[in-house]
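A single protein chain has been omitted from the complex, and every remaining protein chain is retained in its original position.
The chains carry the letters A, B and C, assigned in the order they are written, with residues numbered from 1 in each.
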Amino acid sequence: MSSGLSRRSFLKLAASASAAAAVPGCEPAARKLIPYVVADPNVTPGIPSFFATICNECPAGCGLLATVREGRATHLDGNPEDPISQGSICARGQAGLQGLYNPDRLPHPMSRNAGGTLTRVSWDDAMKTVNSKLGAASKAGKDRVAFLGGAQGPSLRDVMSAWAAANNSSRVLYYSPFSNQGMREAAETLFGRRDLPVFRIDQAEVLISFGANFLETWISPVEFGRQYSEFRAPKERRGSTTIGRAFYVGPRLSTTAAKCDEWIAVAPGAETEIGFAILSVMLKQRWVSQNSGVDLDALAKLVASYDAAAVGKRTGVPVDTINRMAEAFGKANGALAISGSDDPASHLAAFVLNSATGNFGKTVMFLQDAPQGATNKAEVVKSFVDDLRAGKIDVLVVAGTNPVYSMPPEYRAAEALQKVPFVIWAGGVPDETAAMANLLLPMHHPLESWRDRNPRAGIWGLGQPVMQPVFESRDLGDIVLSTIQNPKWATSAEAVKATWQDLGTKAGGSFDDFWVKARREGGLFQDQHVADVKLNLASVQAPAPYTAPEISLYSYPHIFLYDGRGADKPWLQELPEPISQIVWDDWAEIHPDTARKLEVTDNAIVELKTEFGIIQVPALVRPTVMPDVIAVPFGLGHTAMGRYAANVGANPFAVLGAGRMSASVTVRPTGDSRKLVTPLGKSEQLGRSIVEAMTIEQLAAGEVPEGHEPEVKGPYEFYPAWDYPKHKWGMTIDVNACIGCSSCVAACYAENNVPFVGKEGVDNGHIMSWIRIERFYPEAHEENPPLMYLAPILCQQCDHAPCEPVCPVFASYHTEEGLNGQIYNRCVGTRYCENNCPYKVRRFNWFLPEWPSPLNLQLNPDVAVRGAGVMEKCTFCIQRIQYGELDALQEKRAVRDGEIVPACAQACPAHAITFGDIKDPASAMMRRRDQNKLRNYQILSELNTQPAVVYLRDLHSAKGKA
Amino acid sequence: MNRIMLPLAVLLLIGGLSTLAFSQRPWAPRPDVEQPIPFSHRIHAGVNQIPCQYCHNLASRSSEPGIPPVSRCVGCHGNKIAGAPGSGIVPVTRAWMDHSQPPFEIRWNRVYTLPDFVRFTHRPHIFEGIPCQRCHGPVQTMDRVVPVEEINMGFCIDCHTERHASLDCVSCHH
Amino acid sequence: MSTIAVIASFGEEDQCAQAVHELRTAELGELQTFSPFPSHKIQHSFARPKSRARWATFTGGVTGVLTGLAITIGTSWEWNLNVGGKPVVSWPPFIVICFELMILLGGIFGLLGFFAFSGVPALEPAFGYSERFGSDLFGLVVRCDEPKASRIEAMLREAGAQEVSREIINQERVVADA
Partner (left out) sequence: MLYWAWILFCFTLVGVAAALWARQIYVGLGVSGLRQPVMWAIYITNFVFWVGIAHSGTLISAILFLFRTKWRTAVYRAAETMTIFAVMTAGLCPLFHLGRVWNAYWLLPYPNERSLQPDFRSPLVWDAFAVSTYLTVSLLFWSMGLIPDLANVRDHAQGIRKKIFAVLALGWQGTDRQWRHYSIIYLLMAGLATPLVLSVHSVVSWDFAMAQLPGWHSTIFAPYFVAGAIFSGVAMVITLLVPMRKLLHLEELLTPWHFDNLAKVVLLTSLIVSYSYLFETFMTWYSADPIEQMTFHMRYFGPWGYLFWIMVLCNCIIPLFLFFPSVRVNLLQIWIISIFVNIGMWLERFVIIAGSLRVNFEPAQWGPYHPSITEIMITVGTFAWFLGLFSLFAKHAPIISMTEMKEGIMWLRKALKKGDSTKAA
């Protein structure tokens, strides 16, 4: 940002040019226009600027492209240059904006007095205190000052190390609850490496996931979502049309499991058994690749006690299933086994499976360089917390991590923090750790600061600030660098630049060009050579045979709230978890059989007691979890962290052992209940064609499911058909590619100023999302159903739209480009259109929507904010269509295919949504329809509404074939 | 009979007219807008023939026409910038010299506003060669800009119909 | 020659009707009756053609249908909007509007026609009206030349009039009826 502009006037200008707060109706727009003194080259009122930066919502390190309007970031998309995100981003990434504009962010430094109350202090006073405390501590002895942070990029690590060194300390620690310690341990045992390998699901034909929710939270979900849709796409393989076959072994039918062919329900911890049993079958059947280099004798010894029959007995999995998986895996041309279990032995099994079939280097590989470990080993963190408790630290700086919330109870982190004389907390929304800190400093949001990331070898992401800070916050690096004398870099921006200077030197050429390119492309992306690793089975001990506890608790990172960092973002709370469809709460999924045994029903609060403690969670009785397992997601149960997160649900971290995601548990119904809220009505389709599926065998044979038409029939017209002179916009949605991640939903919230309504609002049926992931269970009578039906449902933009002729005032009408337009300012709110909409995709504003300041700064100025009493709906992002058409008009050319992309299609990591012109048969959208003619269907097509959206049926393998 | 009907008709007429008069019309122009600087469009655009888009340089590519930054003023006024005390250029000088001070910013008063549900964008209008005066009136003759046309939907629609421009509702309302 | 009004009151509808019939056939003067309810017999005895007010209703109905067609088709052409793929001029729904406007304007025109033809609202009271004519008696006023009055009185008494009286009326106070 140019320096010629004060932040206040800049914000005022932003406000004047935006439509954010106004309401259709009568409120006058801003009446003052304040010019720049010197025009900012990055800000053109009315035209978005784009900044490449990096995402901080999980360790995957996706590249982002931030849309900045009038100096405000309004939308986050994937950075198309970035090899991980490749232009798409998950819901959590998009909700980063709500972290940036969170109304509960610490607005200014605060200090806690002896009484425990917080008072506002100035930055100068705060820094004076910090300096004196640090000075005293560093003089008191070595290692009396410490830093505890979340996963960080190389530059900030350098800064923190330099700071610690200047303070006579070496204690800089990084902690994050999900850092794949099990996989790192297994890799260290087998290959002598602690970094994470690279997975290529798209290179496999068969995939076995041992509890790895790779489409939700595991390692790099956006990348895996893209790979998985490639893997599942029907392809000619060895003479027949097939899709990749996927097995999910785990306690819960997660979104990932739902997209697989088969869910093998096992109790938590039993995944390892299945893995070894598969190995044992493969060994017996000689399906182990001869030239894999695996020591077969050692392997035989390892799997000796994992005979399929014995494992089947111990885990309850049919032997036949194990054999089938072994056969599929062993015979596949490219197979991949992954594990997301907390048991290191399961990772061991997965690595051995991949090695034994010769897939190392093909579907999974280590790269030659290994990035610096993002977080510290569990033992290191534990001994550090012990040191804290022992009073060995005088000043502790905590930033970017929330130990009080997410550390296992055995660490006793809260107690340890109390023993530290002076805790400085720096961050956004004050969380549980902040509640124990002596000094609270507002830290820049990642979108406001310079930083970098090295998520894997060859990928260097560069994060640049995309806008001026919203609050009186400072960058963490700047804060700590200002406390040391003669720092190597004055600011963290300089530190980042220095790191990149090194990279630039290695890359060669002029640094200025390199730096411009890096900032434009969002980083440095280089191809990396695959490392040749050798499997070493010598030191591997077979794990002890598994015995299932009577009832076990299984916790898994919530698809949106992850390790709890998403809980303060209303979008993420309001997105229904795809499988349970629950919003704004956590829940204990209990199998109906178990529920009967325990005598609990939906919404009854159950008390879950482990050796570490007790949590109370409302029950959700569903068949989506293994019997005798109770599944509770991580992410909720905050006692602080702002209005959206605090006092919602329970925190499973508090009852689980270090690094564990499961535990033996005793369950007691408390007799109380709390209503779990979902926007979902019924869980079955009742035989209606909403989400359709077919087996790959049917597709290969050229058949269509019984009672369905092979392709979309031509329109039946009673009246003369309307002509669309220019364009006729349409969409093709591949249900098979859709992974249910809800990224499209989040993108729609961001792009179209869709308000959130809170738990009560959802319960009252006021949810506003224009697009939703619909989830249906298969019905009992269905032959060969998929595990779950999942598909995005949005306005179908029908040609014979039932909603249009019933509107008395033409608020709903058909545009000249085939869209179902909704004119908000004309709407009188009869709601007849929604009554007559078979798809129920229209949303009514029951109240005046509210975005607590400064969340309103996120609003898209191209879209009107709808007032109370108005119906609203999806229009395929009409503002983007208009923008594209105006661009084409100005450049005197036709609109190019792919030039206009609605927010949902842009966000989709699996590229399930394609948008284009129906009148252009060469458009990617129409080609996708044509190439998958047998899979085309339209929702409720018997109504002859003639939707502009054509879905492609979901594909899965027939029962027993997978 | 007239004794009843005539007063009734008058009453109805008065009622109707007052409803019209008092009904809210956010797009209605406000004829008297004082500006912080006695900036004259007549001198700039009329006498000196400076093209509109020299200062409002975004009009051809953005929805907004662009309010010229102070630097644009300084660019021409150059060394005469200081001006005599009390001259109209003084606030510009102050804004230029002392731009970190919010009190010295220039706060233009908006003359034309559209309600929030109208998504007007200048870009296609400039591209189609519509003279600025079509909507803004003969600005080059005005010392202080006052609106000439009442920019309501009827005004837009008349011109769109005449020029066969888009009459699709979503063009402006979304 | 002064004009005389003979006012008679009857207790029975039939008697009044009979008197009207006789006086009308005798052509002795202008007749006006007052009755508490619409008497078909009295109306019949006047032997007048059917009321022309009914054409007002007809005109209103036709105007309504035409107005309906004009506004529905006219306003549809104004914007030519596509709703649900239906034609811009969709006849079936427009019939509903035409029908309702036919009824509406038919009713309003009918009432106006009634006002126009019957002289209601009447600002001046009719000559010879008595409050009892509104409740239980039938009144008959005969306007005639003075010499005929006695004969008329006799005829009225014969017809069964309960009371017969005579009044001299000024030219200005002639009942407005023609």
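To be clear about the criterion, a residue touches a chain if its C-beta (ideal position, glycine included) is under 8 Å from a C-beta of that chain, and two chains touch if they have at least 3 such contacts.
Since this is a predicted model, take the numbers as computed values, not measurements.
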Visible chains that the absent chain touches, using the contact criterion stated earlier: A, B, C
Which of A:614, A:680 or A:894 contacts the chain that the document leaves out: A:680
Selected residue (touches chain absent from view) among A:438, A:468, A:616 or A:830: A:830
Touch list for subunit C against the chain that is not drawn: 13, 31-39, 42-43, 46, 48, 50-51, 53-54, 56-57, 61, 71-72, 75-76, 78-79, 81, 83, 86, 90, 93-94, 96-97, 99-101, 103-104, 106-108, 110-111, 113-114, 117-126, 129, 131, 133-136, 177
Residues of subunit B in contact with the chain not shown: 152-155, 157
Absent chain, residues of subunit A that touch it: 679-688, 690, 761, 764-767, 774-776, 793, 802, 805-810, 826-832, 834-836, 838-840, 843-848, 868-871, 940, 943
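Following the convention adopted for this analysis, only the chains that are shown with their structure count from here on.
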For subunit A paired with subunit B, centre-to-centre distance based on mean C-alpha positions, whole Å: 46
Chain centre separation (subunit A, subunit C; CA means) in Å: 82
Centroid distance [mean C-alpha coordinates] between subunit C and subunit B, Å: 63
Per-residue overlap in subunit A, given as positions that touch at least 2 other chains: 810, 813, 816
Junction residues of subunit B - those touching two or more other chains: 169
Partner subunit B, residues of subunit A touching it in the complex: 4-6, 8-9, 17, 19, 22-39, 44-47, 810, 813, 815-817, 819, 821, 823-826, 862-865, 875, 878-879, 882, 886, 889-890
Subunit A residues touching subunit C - in the complex, by the definition given at the top: 717, 719-722, 798-805, 807, 810, 812-814, 816, 946
Contact footprint of subunit A on subunit C as seen in their complex: 79, 81-87
